[in-house]
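Of the protein chains in this complex, one is absent; all others appear in place.
Presenting chain A:
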């Protein structure tokens, strides 16, 4: 699952989940190709894309898996999202149903993967702000409640996309390092103290200076 090659490269798997037509694929293409509904795409498939990142000397290899949004493929979800380090749950701010779907996904992911997975909820199509039907406060309070970050994005106007992926990646790195630290401390200290709870460092305060 979370693996790091000897060279220190992190391999992370990220799944994009959400109902059909909320713009999952557009978000992905905007991030990888920086294009929207463009005729001149170099990749012709948007189901699996790779991105190499280097944040402060930490190499991260993101594998981003797009999933089918149609309801008839819903049952295939677990096959796609198992072993993933992060999930981006996309909804359309003009479509209340798509937000309900996101809630369902969150429930399912929490049940299947526990808290190992980093969740990001993305309200897409903010270029259509005037048609908004999903209340801003509701979406944000829900996200905080389930421990997910909330982002507003527009693949069309290129808003929030880069930030979303960058933040997700940083959080996955933090989570990974925390876990491996916790592993180390658990194995080394298990004989000395057994009731010490692992220190909860806040999500994005990973030491940037190193």
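Going forward, contacts are C-beta pairs under 8 Å (C-beta built on N, C-alpha and C of every residue); 3 or more make two chains touch, one makes a residue touch a chain; residues count from 1.
Just so it is clear, contacts and distances are computed from a predicted model.
Novice: Could you check which of "28S ribosomal protein S34, mitochondrial", "Dynactin subunit 5", "VPS9 domain-containing protein" or "Nitrogen permease regulator 2" matches the UniProt name for the chain that's left out?
Specialist: Of the names offered in "28S ribosomal protein S34, mitochondrial", "Dynactin subunit 5", "VPS9 domain-containing protein" or "Nitrogen permease regulator 2", the absent chain's UniProt record gives "VPS9 domain-containing protein".
Novice: With the missing chain put back, one of A:56, A:115, A:141 or A:180 would touch it. Which one?
Specialist: From the options A:56, A:115, A:141 or A:180, the contact with the absent chain belongs to A:56.
Novice: Determine and list the chain A residues touching the chain excluded from the picture.
Specialist: That gives, for chain A, the contact residues 1-3, 5-9, 11-13, 20, 25, 29, 39-42, 44-48, 50-57, 59, 63, 65-73, 75-76, 79-80, 83-84, 162, 166, 208-209.
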